[in-house]
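So the structure is just underneath, and the comments pick up after that.
Some chains have been omitted; the remaining ones sit where they do in the full complex.
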Amino acid sequence: MKRIITFGEIMMRLCPEGYLRFIQSNTWDVSYAGGEANVAASLAQFGMEAAFVSKVPSHEIGQCAVNELRRFGVDTSLVIRGGERLGIYYVEKGASQRASKVIYDRAYSAIALARPEEFNWKEIFSGASWFHFTGITPALSDNMAGASREAVKTAREMGIPVSCDLNFRKKLWSGEKAGKVMGEILPFVDICIANEEDAADVFGIRTEGSDIGKGELRREGYVSVARQICERFGCKKTAITLRGSISASDNNWSGMLYEKGEAFFAPNYLIRIVDRVGGGDSFAAGLIYSQLSLWDNQKSINFAVAASCLKHSIEHDFNLVSVAEAETLAAGNASGRVQR
Amino acid sequence: MKRIITFGEIMMRLCPEGYLRFIQSNTWDVSYAGGEANVAASLAQFGMEAAFVSKVPSHEIGQCAVNELRRFGVDTSLVIRGGERLGIYYVEKGASQRASKVIYDRAYSAIALARPEEFNWKEIFSGASWFHFTGITPALSDNMAGASREAVKTAREMGIPVSCDLNFRKKLWSGEKAGKVMGEILPFVDICIANEEDAADVFGIRTEGSDIGKGELRREGYVSVARQICERFGCKKTAITLRGSISASDNNWSGMLYEKGEAFFAPNYLIRIVDRVGGGDSFAAGLIYSQLSLWDNQKSINFAVAASCLKHSIEHDFNLVSVAEAETLAAGNASGRVQR
């Protein structure tokens, strides 16, 4: 069984019931999530050995986050205990023309205040086949930017492939600072994952076609972005998620994988959204699974998009689908007939 | 800050969980609502000083209604305490081809049995910039018809603009009686709000085009109705909400504002419905806000329709959206992308 290491923050996610707004809610639905934790959880459902590296407080609220990861099969033995607080984010589900809202209360979390030397990457990567993180981790603090840099360098030294989802969060840092930090990190990254905005916000790389055209023109724009990323930073592959937001209830969803001048597009899915938070992370997990399965690029992107399409029908951030379920959809069966 | 007075009944609204039918439900979701209370609550979210005039029992159930209004920022200092019961209405949410159902249990409520002299309109209107009520209030009882008449006359004397939503309820009175009473009230109303059926049911004024055509023809029909209302009663403007009910889950929604021979139509929105009760009231609130902001008619109707479009995505009757949210939608951003 392949062992994947992911590194980042896990937060408590608080969500009103159904479509209630924040100011209508008298209870929070509680789950635990974070970009890299989501990837680990999805990979665990795929039957992989996924270990999550982070730091959480030693009190019960920190334990809750660990327990949620354990429940879904993630190895939490690398999670450090200490610090004062677990980051929190509030999610208000949108519907129709009303957008979903996220309020973050993550400053001063245990992981943001952790010191780089608390993480012994040599030991952490022992036995690992893959390392994944997102641009959120270095954005948490200078300490975590340092830890991320050290992590990717150690991975490269140990010959462990690295994937990184740019995941730009403007509430955490400026595009300028992100560009500087991520620019030092990406040269150690094998597979870069981005969405339309990330590349522009962080590196000023733009999908020229997306504003001006449709169909082929637009597709060429994505390819151009991917090519620029690969060329500028020496990444082997770049994957781009393609979301067409019709409304908070309906989205188009697809993705592209680029390697050496060639671009592979997955079919598009029109999705009735149950919960779209974590969609990008489920794509990353699908892609990692594909890569570790040594599938070709077309099969890889098809699987990653199908897996993440299914995520949108699942509550909370973790993509709790099996390989078989994602493969069934990737094979074209989207009818949703009852399975008895 | 502008002060708006609304006058009417507030009821307890009881609703099964999710899409359960009345006869499946073992719990009621409780909220408090009523045409004019809804308008006050929406205006309070817009940052206005909205005061609600009504009468509720002095026991805890009456207090609950007051507390819900206070919670959402409505001034309840004008609510009289007394009487025996708070009116109730039951809402069963429809879906797909199954229509929503409303059962009223509002007879003998504190407000329906209140006496006109309990309301000192001179004092009530002190400092007010607007008065709003709907055709439901005079329909509650002859006493409340009298109170409504007195209210609009006093407002006219004090130079306070008045808006009235016809809101015909056939369970409360006959079209004939409604026509007679509302016919005496409308001459004191500056802005009349109606939907397609109201004008016909109450005054026998019909949207000729709506049965026979589409597009322009149909639009002309609405204009004709608005013109007839303005001319017959001397209202300055008439606004009409345009609902196209595809199913209990999907509606088209738009509106028109007519003034002096000119008609202004807002864009149409295709809505995935979360809860459509209170849609008309949120339109009225949007329109009042627009008028008090001295916006032109096109901007006014666009804002009112955008605000009320968003209402359909919100549980319960109160339209808990901000001016910024409605303006964003009115400006054309309906994509529902997550706001982080």
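Order as written gives the chain letters A and B; numbering starts at 1 within each chain.
Going forward, contacts are C-beta pairs under 8 Å (C-beta built on N, C-alpha and C of every residue); 3 or more make two chains touch, one makes a residue touch a chain.
If you're wondering where the values come from, they're calculated on a predicted model, not measured in any experiment.
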Assembly copy number, counted for this structure file with 2 shown: 6
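Note that only the chains that are shown with their structure count from here on.
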Distance from subunit B to subunit A - Cα centre to Cα centre, in angstrom: 44
Contacting residues of subunit A [partner subunit B, same complex]: 18-21, 23-24, 94-102, 104, 169-171, 245-250, 276-277
Complex interface listing, subunit B residues touching subunit A: 18, 72, 269, 271-274, 309-310, 312-316, 320-321, 325, 329, 334-340
